[in-house]
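Below: the structure, in structure tokens.
Every protein chain except one is present and positioned as in the full complex.
Here the chain labels run A and B in written order, and each chain numbers its own residues starting at 1.
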Amino acid sequence: MQYIDIDAPGSNQLFIGNEAMARGALEAGIGWASAYPGTPSSEILGSLAEVAKKRGIYVEWSVNEKVAIEAGAAASYAGIRSLVAMKMNGLNVVIDFLSTIVLSGIGKKGLVLMVGDDPAAHSSSNETDSRPVSKWLDIPLVEPGDFQEAKDMIPYLYDISEEFGTICILRSVTRVAHARGNIRLGEIPKVVHKARFEQYFDPAAPMPTPIMCVPSSFRHMFQHMRLDKIREKFETSTYNKYVGPEKPDLLIVTSGSGWLYSQDAVNALKAENRIGILKLGTLWPLPEKLVKSCLSKADKVLFIEETDPFLEGVIMEFAAGFSPESKRNLFYGNHTRHLNSFGELTPDAVIKAITGVLDIPYAPRDADYMKKVEAVPQQYVMDRLLTFCPGCPHRASFWAIKNALAMDGRHGFVTGDIGCYSMALGPAGFFQTRTHQCMGAGAGLANGFGQLHRFGFDQPVVSVVGDSTFYHSIIPGLVNGVHNHSDFTLVILDNGATAMTGFQPHPGTELTAMGEPAAQISMENICRAIGARVEVCDPFDLKSTTRTMLSMIEQKEGARVAIMRRTCELVRQKKEEKPYKMKIDPEKCLGEDCGCNRLCTRVFRCPGLIWDPVAGKTKIDEVICNECGVCADICPEGAITREAVA
Amino acid sequence: MVTKTKGMGELFKEVINKDLCTLCGACIGDCPYTVFYRGKIRMLDLCTREEGHCYGYCPRTRTDLDAINNKLFGVPFTGAEIGTVKDVFMARSRDAKVRSGAQYGGTVTSLLLLALESDLINAAITTNTDEDKLPEASVARSAAGVMAGAGSNYMAYPVLEALNRMPKDSKEKLGIVVTPCQAIALAKMRLDPPTQRASLDNIRLSVGLFCTWALAYDRFYEFLKNNVDLPKVRKFDIPPPPANRFDVYIGKEVKSFPLDEVRKYRMPTCAYCLDMTAEFTDISVGSVEGIEGWNTVIVRTQHGADIIAEAKKKGKLEIKDLPAQSLAHLKEASLIKKARAVQEIVKKTGDKNDLMYIDISHDLKEKLLGHKVGAQGGH
Partner (left out) sequence: MNKLAKDPINVVVAGVGGQGNVMVTLVLGNTLVHDGYFVTIGETYGASQRGGSVMSHLKISAEKQYSPLIPEGQADIVLGMEPVETLRVLKSYGNQNVVTVVNPRPIHAVDFTGSGAGYPDMRELLAQITGMSAKTYIVEATGEAQKLGNSMLANMILIGALIQTGLVTISREAIEKTIVDMFPKAVKENIAALSKGRELAAKQ
């Protein structure tokens, strides 16, 4: 196994962007890293955790992003270079702290926040662009354009952070953070970290205490002065570059993933002599002189950026202030609908934008081939919807929740949350989830629904959350619900890991990020201490879990908690053999007949069960089946059996 | 023929969601999509089959009464007040112990005991009353089990679920005690027997109970729970006539409720029921108007006649002629139930040609529509 701290300066390695950033942090000599997992940012901390002990740094999966960044700031205040990582949703969670640390300033050592955005929301519930936060909250922001930059920008950013005493943000997107490319390694310095919180009351001291935001207006002004100085610094940054002819027909202004896509597109269009590209790495504060000089090269300017038209906005705003004698450009981008401000940026989208501005023909494949493409029957390429893994406890949990709500018959519903179990919006969880927003939202909504009985509301409300989510953002909702007598059931799907993002530990698990024994926080003790009735059940025991759910939703008032506890199948199979050998008796299988109608393959839909339309029977896919045994309990004919494996 | 052209979605749309369900239980027990819970049939998932037994066997989906009558008795459905009759008389058990636990004369219990004893059946499917006086289905394989099932609590219960749950390969010979709606469902099953269940030929004896209406399990139970000490209740009764009381025997006490108060908890679907005397069974049993401690017995099939003959031979039943006046009253009450059902249905559908589930001749329809039903009486 290869670790990110491989000691081979100058060598070439194939790293994903997140590993490159983590390597960059090691080369910058960080002593602290904290994060909450979230795709596409998780591997930054994950790869640092693997080498933390060896490298003498502290790495922590924090309970949530806000604690992660506040804890990380403490390290900076005590003189340790500190890294904090999160996905864009986490940024929203930490906005309050960011808005004050820009005023209070950081410690003597740098504090860098790495935010991973997920355009197209491959693994997210939104696709917000984090870059505008820089302008909004006055925080310097950079964006790597390739893998090498993802690494190299980190030491650079720490230098900026320390020189100007401000937190800095590095924004990456899925196609940088999660793509792989060549990295030329640098040296990892030997740093002896020594932490001490110096308490100078002298306002002229490098870090005067108390650390505070008042007088806020004065400090706000001061941050703007800092940004002006940083802008000067950015004017000459090597992360900003122009490539192309001196007088191009079209100037592309781009950053991040758009840099490589733009080059690919220009290359595919064979338009290197007609198109110039200004690639910005330091986005905020905007290096205005550089931008102005590049704008003067061409009449037409096309903005290529992923998600929001951020540069498009700030540069057009900047250009609007040019003197009347200055060159006036024709701007293209999202505002002219040459590019979308949603979904993922792709080379095809860039090609389309360019050919929409310049008249360049482009046909990636010939007409004959296109005919073949169009002739492919749809049933040959049917969609594969996402689903829970074979043996996943969530499928069983939602089966019990579904049946309990249906038996109760009062049109009860599930408010959902963020994790693998988000798939319960669809057939994987039998379409049970009715709301799906951000972490914690389901419990908050349940609090509200649970108070509406005074207005005639009589439907049971079930908030379903994951274990990691519980610690992250559910506890206040439960406190609120118990305190205010809100009427709802909280279901915690406790599979013992932050499964969605790659099995990171959380406060309920045994080990810390660094693999050391953790103090496990019992979720049932928390819930009971809050005053909720708590029941713990095994979702694979469908009968008793359904009974528990019924007794929960039939309880007349108050917030109550059902913990459905079963290890994530992907974790279990690393440690244990398969528990059963599953078999189907074709004689007993009713198939589509009355009395079954393919309950297992049509409704339960575990991928381990295959429908054989010729035989009219269900079969087990022995390669995929994880032999959990649950389908034996749903088969109405007892055709599916499990045999314990000795 | 049984209408088997629709499935579960329509069953819920046309019957269950419209509060027309009789809780017979024909649609549950052998189907993973439906379940009985707290007085209601619930859908766990939608079955997409276009044809389902659930729809076909439901006593509130289109029912060809002629076909049923022909199948069971070899004659068409005429609309005669108390159905197809071989013999009518009054009877009571000769066993005092049986009579003491019985609603009226203990005839049903005696017949089941006899059937078990003489190996005509191995098990009796009945509706029992549990500790909390809630109805529950029982499959009794012993005399004690049958005795435990005696008495009525007037609450509807899906007893056919127990039949549907019999193992597919079961050869157990069955007796079953059913209400009129359950008898219709059973008859519809016989018209188009399920292939994936235990054979209906296993049913060797079906005993029907007279029924004017049944009480809604969930709502009536709430009422009882709030008004009487349920575990101490021995018996419920609506003494005839003028049938205006609901008596609850608690220990040695009797607590009476005005029947009008109890009637509020009737199943809405009972208003649309044609059948008072459980016309589609081997034997139907009910009370005798004005004579306490006796049952009216209607024998409808040879099966029924045979067991009555056996009961006579073994001295299990005391049998007397039913007074002509009692028979006349029974017929009138039964006719009124038919007429009222048809009139209520037309009121509901607003169309004389739309009798919902009922499929009867034009003449019979006109006759029933024209019959005076008077004020809502009886029980």
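Note that in this section a contact is a pair of C-beta atoms (placed from the backbone, for glycine too) under 8 Å apart; a residue touches a chain by one contact, two chains touch by 3 or more.
These figures come from a predicted structure and were not determined experimentally.
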Original post:
Shown chains touched by the missing chain?
Top reply: A
Original post:
Hey, which of A:N12, A:T238, A:S293 or A:N525 is the one touching the hidden chain?
Top reply: A:N12
Original post:
Where the complex has a chain not shown, which of A:I95, A:A205, A:L330 or A:L386 is the residue touching it?
Top reply: A:L386
Subject >> Sole residue of A:V534, A:I610 or A:I634 that reaches the chain not shown, by the stated touch rule >> reply: A:I610
**OP:** Quick one: say which of A:Y261, A:W284 or A:F540 touches the chain that got left out.
**Re:** A:Y261
Subject >> Hidden partner chain, touching residue among A:K54, A:K372 or A:K574 >> reply: A:K372
**OP:** Name every residue on chain A in touch with the hidden partner chain.
**Re:** 2, 12-14, 39-40, 122-123, 146-148, 174-175, 178-182, 257, 260-261, 263-265, 268, 346-348, 351, 364-366, 368-369, 372-373, 376, 379-389, 420, 423, 427-428, 500-501, 592, 598, 601-602, 605-607, 609-614, 621, 623-624
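Assume only the chains that are shown with their structure count from here on.
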Original post:
Just curious, how far off is chain B from chain A if you go by their C-alpha centres, in Å?
Top reply: 61
Original post:
How about chain B: which of its residues touch chain A in the complex?
Top reply: 30-33, 35, 37-38, 40, 42-45, 47-49, 51-54, 168, 194-197
**OP:** Show which residues of chain A lie in contact with chain B when the two form their complex.
**Re:** 402-403, 406-409, 430, 590, 592-597, 599, 602-603, 634, 636-637
